[in-house]
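Here the complex is missing a single protein chain, while all its other protein chains stay put.
Which chain is which? They are A, B, C, D and E, in the order written, and residues in each are numbered from 1.
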Amino acid sequence: MFRINISTSDRAQVLTQALPYIKQYSGKTVVIKYGGNAMVSDDLKSAVMEDIVLLSTVGIKVVLVHGGGPEINDVLAKIGKEPKFIGGLRYTDEETMDVVQMVLAGKVNKGLVQRLEQHGGQAIGLCGLDGGMIKAVKMKGEHDLGLVGDITSIDVTLIRNCLDNGTIPVIATVAAGENDGVYNINADIAAAQIASSLSAEKLVLMTDVRGLLRDKDNENSLISIVNVSDVPSLKRKGVIKGGMIPKIDCCVEAVRRGVKRTHIIDGRIEHSILIEMLTDEGIGTMFL
Amino acid sequence: MFRINISTSDRAQVLTQALPYIKQYSGKTVVIKYGGNAMVSDDLKSAVMEDIVLLSTVGIKVVLVHGGGPEINDVLAKIGKEPKFIGGLRYTDEETMDVVQMVLAGKVNKGLVQRLEQHGGQAIGLCGLDGGMIKAVKMKGEHDLGLVGDITSIDVTLIRNCLDNGTIPVIATVAAGENDGVYNINADIAAAQIASSLSAEKLVLMTDVRGLLRDKDNENSLISIVNVSDVPSLKRKGVIKGGMIPKIDCCVEAVRRGVKRTHIIDGRIEHSILIEMLTDEGIGTMFL
Amino acid sequence: MFRINISTSDRAQVLTQALPYIKQYSGKTVVIKYGGNAMVSDDLKSAVMEDIVLLSTVGIKVVLVHGGGPEINDVLAKIGKEPKFIGGLRYTDEETMDVVQMVLAGKVNKGLVQRLEQHGGQAIGLCGLDGGMIKAVKMKGEHDLGLVGDITSIDVTLIRNCLDNGTIPVIATVAAGENDGVYNINADIAAAQIASSLSAEKLVLMTDVRGLLRDKDNENSLISIVNVSDVPSLKRKGVIKGGMIPKIDCCVEAVRRGVKRTHIIDGRIEHSILIEMLTDEGIGTMFL
Amino acid sequence: MFRINISTSDRAQVLTQALPYIKQYSGKTVVIKYGGNAMVSDDLKSAVMEDIVLLSTVGIKVVLVHGGGPEINDVLAKIGKEPKFIGGLRYTDEETMDVVQMVLAGKVNKGLVQRLEQHGGQAIGLCGLDGGMIKAVKMKGEHDLGLVGDITSIDVTLIRNCLDNGTIPVIATVAAGENDGVYNINADIAAAQIASSLSAEKLVLMTDVRGLLRDKDNENSLISIVNVSDVPSLKRKGVIKGGMIPKIDCCVEAVRRGVKRTHIIDGRIEHSILIEMLTDEGIGTMFL
Amino acid sequence: MFRINISTSDRAQVLTQALPYIKQYSGKTVVIKYGGNAMVSDDLKSAVMEDIVLLSTVGIKVVLVHGGGPEINDVLAKIGKEPKFIGGLRYTDEETMDVVQMVLAGKVNKGLVQRLEQHGGQAIGLCGLDGGMIKAVKMKGEHDLGLVGDITSIDVTLIRNCLDNGTIPVIATVAAGENDGVYNINADIAAAQIASSLSAEKLVLMTDVRGLLRDKDNENSLISIVNVSDVPSLKRKGVIKGGMIPKIDCCVEAVRRGVKRTHIIDGRIEHSILIEMLTDEGIGTMFL
Partner (left out) sequence: MFRINISTSDRAQVLTQALPYIKQYSGKTVVIKYGGNAMVSDDLKSAVMEDIVLLSTVGIKVVLVHGGGPEINDVLAKIGKEPKFIGGLRYTDEETMDVVQMVLAGKVNKGLVQRLEQHGGQAIGLCGLDGGMIKAVKMKGEHDLGLVGDITSIDVTLIRNCLDNGTIPVIATVAAGENDGVYNINADIAAAQIASSLSAEKLVLMTDVRGLLRDKDNENSLISIVNVSDVPSLKRKGVIKGGMIPKIDCCVEAVRRGVKRTHIIDGRIEHSILIEMLTDEGIGTMFL
């Protein structure tokens, strides 16, 4: 690991900067949403899990909520079923729901758990069915999306128990129907609501974009800090648009419900979480 | 629920018999293995989960370990793959392992959790990857079975945490490779080793047979109690044979490693666990 | 204990019915008043104590308050003194008070304790003097009853300590005078007030009658459930009359002061408490 | 309370002497046996109870074991029964046992409790039946003494619970038969064995004599300290004789079984316990 | 220690009087200010420390605040510096402040700690810098007193931790400047404010006067009890005057801020604290 070209005084400077952040977040809860599209390679996945273990190591209570769209599509392909999307959301019939549950809760989830464990973390893979954590009803809206659900309640008892035992809960966003059945839940929304329910210090959405850009084609136009009260005008101006709208709505909603800060960062950059959390430099967009 | 034909004194008798058992097991740990072949219908599955919730309700610490062979075969069929068995064990190539993990950890496991929750229990679905619970290496033996594993270590910290929080851990027997990869573990063996590691009071194997029969075609020839020291001679006499051999070996091994009593009972009989645990009557075969 | 004629499914039914009650009452407090007239034989006394131990065994916090009229009369006879009753209440001069205290606190009380211990319970014999539990003044009323007292205060600290240690407190209703001296207290009234002070889940009066009968000569006319608001009209109609009036007044008063349910049951029927508490069938009259 | 004739410096001296003793005994257990013959008047009884409350007040865990011979004789007289003694011990037939139990456990015991409460203490009256505290069998010996018992086991759980709750346990020495029945136990012996079982700091026998006198007719010949190893020779010399022999045997036995110091003091002298425990002056005889 | 001329009954009387006081103060906090002028000899200093250890011994939480004027003057003399007083207060330049800190926090403070330890106490020497306990700014007033400070905040966390560990905190009244630097604080004022912040039961100022005298030349004119509401009129009448004014102002202020009672006693009388705290007799003046 040792690299000769970082001077002793530079090292000391990074450390004296980081230690107060570590102190500040130690014992606090941070919810990280790791999107399926940010899982671009096994190496990157491992690097992200290593960062999460490091944060957990110094006493930060990390909750990991994940997606898994690409892997769902792979299995659907195997059984010869065409994925179907309506307005960016997956139409989920019974058979698809079965695949969603198996892939998210059985494969992606436990795979992330295994990587966390391999890096020395203590992790546990859960979904919304465990401990009656997430309850949902069929989503109401213009289009019938099948078994896509709206969250009706979140019970974070189980998550708190895990965190109190020094364990990282990894959560697949499959929910129990209020009466019966299971529902497919959007992972950004689930992460935001879990963060609110936990009165988390932070919600971090790890995506495949650099953050909120003033000019979407220029990565140097990154907006570092956005006050949630400025979001409506940024929407009117068209700075926030397209796929960013639902993500930023999650950020705004979480801040409104008591999460101190939310972040959109680029999960494809190595150690982006460490940099965002433990240095004075911002690497993505922070909402407060 | 009320049925006029049980007399008051009969009720009192059942209760005065059951209460000391409840006292005896309250706070103690019982590991129940629920085999895929005993999951004959949704109604029966629900009835078994109801019994487990009742036991948990009066303070018994229940750990549920499950199989799921038939459901694995269903998904393999969907992706057009033929199941392959060698000496009664599933040959597990990479693709099959993927299906095994998704079905066991993603579907059967979380499905049992949901049923337990629906009956008022507090449950959590785990597999051997969670908390580094089960570690394995490729099984050594005459035949190459692919990713079928032999357990090398069991860490029950996570299970104990669940039990201490009043939660029922439901466990799919997928294990992490010592270095990497995942392995398919025989659920009877996993249940027996978990029971030993927990110094459980009881291990109950819920199967699709009545117990150990002196004459396998006569259900009235049930042997109620077997001392583990008599097992070798029962094998020599051919009373124990075929598929019963590995199951009974698990029972013997568990008793040898400190589990007080192990039971083979018929999971297809309604409430067989309640009867076995809370009445003077035996319904299956007990090993001690 | 085993009796062949209760079927497995009947047993399972009794158990699935009882377990939720056990769960419901476990950790809750139940005050049982055991009247001197219900102590008809040593065998019955033992059976009642066995039931109480069983309830205690599964975590129910039982407080036992007792009378002892017949045994007081026996000792008065020995010292050549005629019992004297005015309006159903014992006229209690100093010498009688001495006998009442010795018989209740020294003999009946410790005798019940010994039986509870013999059945495996952990019991302790107390009276109103212990821990300053019951304070009283001379009863005010039409007739001078000597040292019969009205309760002025109840301190349940000692009772709670016993219950928290898993011990069954057995209580003789002799009280300390506010200034000095001791008083004889009606046991039904004391039991009701102790139940209120403990915010008990239940008060059970074990008497020598079947419960409240619509027609006092017909045991089949038992009224199973009485809403306390209906008691005045039942008195006007003459259904509640004579010796039942003070008992039912205790029940009503206890419910009004926060005890969830009160019961009058027949202590002469074996296991009547178990049936009343752990089955859907009522055996006496419940007030709510 | 103020009396002009104690000078300030005398007061300071008494206090600087007492405080270390208070510190030394605070949190420690002291067993006091209060004999029936030392209960010479109601005033004296009250003074003794006041002292015990004061000791309890500063954190000393006091256990009070009592006798009651004279009061037993009074009740026997009332029912027209002649007390009968063999070798200094009461012959106890069934009817006498009944009286012994009622008087000790019902009257003397609860009377002492009431006095302790009146002086601001927290007390509870127990006998050997409570919590299965004292078990006994019929005494073996030259003479048949009826229901006089030899202790077979002592369970001090209940006593410890009381002490941990800041309560003074007051104990009547009636024991449960190993199988059934009740036995009359010598109170000195019971006190000594309770002290041993509690690993008490002190056992104090409050009697109606000044202590061990070198010349029994000269109160100035008091022996202040006796090493238990000197007892045999003191017996041979006739200094220890008559009724003192069993008392001193209790003291010796208690010291041998781990009680630090035992004392014989004169219960008829006001505040003799305070003086013995909290000043450098001895008022009776100490065995160590 | 034993002195023949205190009778047994006198001893008993002193003890029965003291025990309730011990009970009353046990677990409560008492702040004692020990002035430099009352430290008249090593023997007396030892006697005072012995009393404090005795009080601590029986569970009273003692905080010792001290002065040290005479010793400061000694060291100033050594370095050839003239002490300078303005209106009774020491003018404190930087060099003097250095000496004040070294003498109070390094010598007097640790010297008292050592004496407390030698008498069997557990003590710890602190000043206002430790744990940021006392913060101050330059005193505002008519005269410039240099580094004499007015207290701006008191943090008693450290003191409470000591007391909870059974340790006697000994406090030198040197404070940290709000921004930087150290300040010299009047010890009476500091003691009063510490007592308020701790909601102490008592504040005791040990001085070199008998208390408040009606006629300052007649020690028999001691006023034992003063209601703080009478202080203004006592000032107008000239009974409270000169150096007593600031001391009594401290007492009044402390009472107003919640300290139950404050005392001015003569530290030169042996055991004056014991007498004041544990007997019915007052030895100084009590303000309430």
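One rule holds for everything that comes next: a residue touches a chain if its C-beta (ideal position, glycine included) is under 8 Å from a C-beta of that chain, and two chains touch if they have at least 3 such contacts.
Given the structure is predicted, the values throughout are model-derived calculations rather than measurements.
Colleague: List the displayed chains that the omitted chain touches in the full complex.
Modeller: Per the contact definition above, the missing chain touches A, E.
Colleague: Which candidate, E:G36, E:G69, E:G125 or E:G211, sits in contact with the chain we can't see?
Modeller: E:G125
Colleague: For a quick check of understanding: of E:I6, E:V113, E:V148 or E:A254, which residue touches the chain that isn't displayed?
Modeller: Reading the full complex, the residue touching the unseen chain is E:V113.
Colleague: Looking beyond the chains shown, say which of A:S9, A:S41, A:N179 or A:S229 touches the absent one.
Modeller: A:S9
Colleague: Over the whole complex, note the residues of subunit E touching the chain we left out.
Modeller: 75, 78-79, 98, 101-107, 109-110, 113-114, 117-118, 122-127, 129-132, 158, 161, 165, 167, 174, 176, 180, 182
Colleague: For review purposes, identify every residue of subunit A that touches the missing chain, sorted by number.
Modeller: 1-3, 6, 8-20, 22-23, 26, 50-51, 54-55, 57-59, 270-271, 274-275, 278-281, 283
Everything below uses one rule, namely that only the chains that are shown with their structure count from here on.
Colleague: So which chains count as neighbours of both subunit A and subunit D?
Modeller: Of all the chains present, none is in contact with both subunit A and subunit D.
Colleague: I need the residues of subunit B touching at least two other chains; which ones are they?
Modeller: Where subunit B is concerned, no single residue meets two or more other chains.
Colleague: Mapping chain-to-chain touches, which pattern fits: line, ring, star, complete or other?
Modeller: Here the contact pattern is a line, an open path with two ends.
Colleague: Got a list of which chains touch which?
Modeller: The complete list of chain pairs in contact reads A-B, B-C, C-D, D-E.
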